[in-house]
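The complex appears here without one of its protein chains, the remainder shown in place.
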Amino acid sequence: MGAVAGVGLVGPSLLAACGSDDKKTGGNGGAASKSLWFENWPAYIDEETVDLFKQASDLEFRYTESYNDNNEYFAKVQSDLAAGRSIGPDIIAPTYWLTARLINLGWVQEIPFDKIPNAKNLVPQLQNPGWDPDGKFSLPWQSGMTGIAYNIKTTGRELKSMADLFDPAFKGKIGMLTEMRDTVGLVMLLTGEDPATATMDTAEAAFAKIQGAKDSGQVRQFTGNDYMDDLAGGGFAACIGWSGDIGQLALDNPDLRFVIPEEGGMSWSDTMVLPNGTEHVANAAIWMNYVYDPENAARIAEYVGYNSPVAGVQEIFAAGDDFQKALAESPLLFPDAETTARLKVFASLDEDTEAAFDERFSSIVGA
Amino acid sequence: MAADDDGDRTKRRGRWVPFGLLSPGMIWLGLFFLLPLVTLARTSLSVKESRFAVDAKFTWEWSNFTNAISDYSEQFVRSFIYAGTATLLCIAIGYPVAYVIAVRGGRYKNALLGLVVVPFFTSFLIRTLAWATVLADNGPVLGMLERLHLVGTLDSLGIVQNGGLLSTHVAVIGGLTYNFLPFMILPIYVSLEKIDLRLTEAAKDLYNNGWQAFRRVVLPLSLPGVFAGSLLTFIPAAGDFVNARFLGGPNNTMIGTVVQDRFLVQLDYPTAAALSFTLMAIITVATLVYARLLGTDDLV
Partner (left out) sequence: MATDRSPETTAGRVGRWSLTAFATAGFIYLFTPIVVIVAFSFNKPAGKFNIIWRHFTLDNWKDPFAPGPLTDAMILSLKIATIAAFVATVLGSLIALALVRYRFKGGALVNLLLVLPITTPEIVMGSSLATLFIDWGWQRGFTTIVIAHILFCTSFVALTVKARIRGFDWSLEDAAMDLGAPPWRTFSRVTLPLITPGILAAALLSFALSIDDFIITFFNSGSEETFPIRIFGASRVEISPQINVLATIVLLGSVSLMLAGVLFRRRLEES
């Protein structure tokens, strides 16, 4: 066993030297300071911004899209962050609740806002948010709304409330999200509870309702973004969905609608954070400053279709071409104050409560 | 005779040669297969202090096993039913295919075998996604069933659920069957091919009935192939989660789904480890029982 332990100690450095990981930031001293690596979600940026940024900043910018799932990513990097090792990317964009977890665990660094003058463009409602009360550790990438997405041709009528998703007429044609906070949050609003102050007790009615719908076959599937084609094709009559997805699809297919339920909807953000161990903090600041310039933010928002966290984008669209003018008018991209007032952000949960929620939800989803 | 030659050869070249040849591979297997299983065993009897702690304390925590089995008995049972049904279907579909190739293939044997293997040069995930397309609500299969007015009957049988073929038991079993079919066809083919054709001819003459000849002579001789194929189908199928993910819904999850969730979402390594060992134990028992049933001794 001692020999094995010896191999275990020497092995990693040996193999890391032979392997073609360019995990460690920078190969040689000189080039190290000019590199930057942003690992983002797939399909979350337009095609030009990355190249434009490389030209404008003269940095060696690496943009990858292998961040597919918050939980999977956390499981991948947990042992490294816990041991204080670098995970590779300089910037990642976890969803707000994972950001909160990372901040609480002390695994992210403070963002040098003194180097990001454009951060002043951050829309007021996202300043000092619940997941980052001091606002020092995160800067939103995109925001979005969760509500009901439905195909009016399949449903035959307009839907207004989460109660419609439990209508037996749609049995087997309802989808819900694997994103626990969005699904449970919306159902909590239906059962009269406030997700912004959620506890296991207040959420119990919602859990029971979802469980019942799953057992009876009312809910056909718990999905990620893959509800879109089922919705368009008629596999789903209605599902819980995200505003940006429908915004894009509805341009082609006017049968697809998105509505914030009467009881209220959920608001969420994917935020940029700097994991511990990364040395390219200054470079990261350059990127963040770049994407918080309203021109660049508008270009990204036009492609992605979600709510830009940068103020001034709506004005740029209003002065643009026809497509952009239509976007400026879109209630999905720029919800009015009345809609925004009905949106809730799910409560920040402590470690034990979060584990309880995740366990309960996993048992419903079948895992 | 030959045995003496072997002995002399060994003496001539030195006793260490076989061990020299074996060691690189054996060390690799020992280090990266056996040792992880030991680590897994240790983890299965450990407890984590908190969800985000990386280490687990070894405390002979047998309750991990009892909790795992009671909490997830539904998925365990479902996995074995799915895997078992898929194996039986693979035998039902694969045996005739293997038989036709081996006995009637003639010059085209290799080409036909190639045809069996070719679909599997595409990625396993892509094949499963393709089935999701085929079985989709507005896909060809459901369309055909609707035109034949069979949907209602199939719905009451439970094959179609709520007017759809996806997120059903049938879809997941179908996916499992498809993905492991070559693992059944190839071993059966190999064992059928070894049978001397003159034996089958003699048997046909003897029994004056093709079916009897098959049942009394060919089938027993091909059982080692059926056994090997069943193992290569049942074992991976029982631990799969990809088919359940793409073709099934929340009521069709398998034990693989649970292990994956425990490991990656809940970060509950002890339970994941306990589930893995329980899965292996049940598979081993099932294999031994199956071997006894078929009466085959010489397997590998």
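Here the chain labels run A and B in written order, and each chain numbers its own residues starting at 1.
We take it that a residue touches a chain if its C-beta (ideal position, glycine included) is under 8 Å from a C-beta of that chain, and two chains touch if they have at least 3 such contacts.
Keep in mind that what you see is a predicted model, and the values were worked out from it rather than measured.
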Displayed partners of the chain not shown (whole complex): A, B
Touch criterion as defined above, residue of B:Ile69, B:Leu88, B:Leu129 or B:Leu294 at the omitted chain: B:Leu129
Among B:Leu142, B:Leu181, B:Val218 or B:Val265, the residue in touch with the chain that has been omitted: B:Leu181
Residue of B:Val47, B:Ile69, B:Ile93 or B:Ile195 in touch with the missing chain, whole complex considered: B:Ile93
Identified contact with the non-displayed chain, of B:Leu22, B:Leu157 or B:Leu199: B:Leu22
Chain A residues that touch the omitted chain in the full complex: 8, 11-12, 15-16, 18-21, 23, 39, 41-43, 64-66, 68-69, 72, 76, 79-80, 83, 85, 87-89, 223-226, 228-229, 232-233, 248-249, 252-253
For chain B, the residues touching the chain missing from this view: 5-7, 9-10, 13, 15, 17-19, 21-22, 24-26, 28-30, 32-37, 39-40, 43, 54, 93-94, 96-97, 99-101, 104, 110-111, 114-116, 118-127, 129-134, 136, 138, 178, 181-182, 201, 204-205, 208-211, 231-232, 235-236, 238-242, 246, 256, 259-260, 263, 269, 272-273, 276-277, 279-280, 283, 287, 300
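The definition used in the following text is that only the chains that are shown with their structure count from here on.
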Geometric centre distance via CA averages, chain B-chain A, whole Å: 37
In the complex with chain B, residue positions of chain A that touch it: 4, 7, 71-72, 74-75, 78-79, 82-83, 101, 105, 171-173, 214-215, 217, 219-222, 230, 233-235, 351, 354-355, 358-359, 362, 364-367
Contacting residues of chain B [partner chain A, same complex]: 31, 35, 50-54, 75, 136-138, 161-164, 166-167, 249-253, 257-258, 260-267
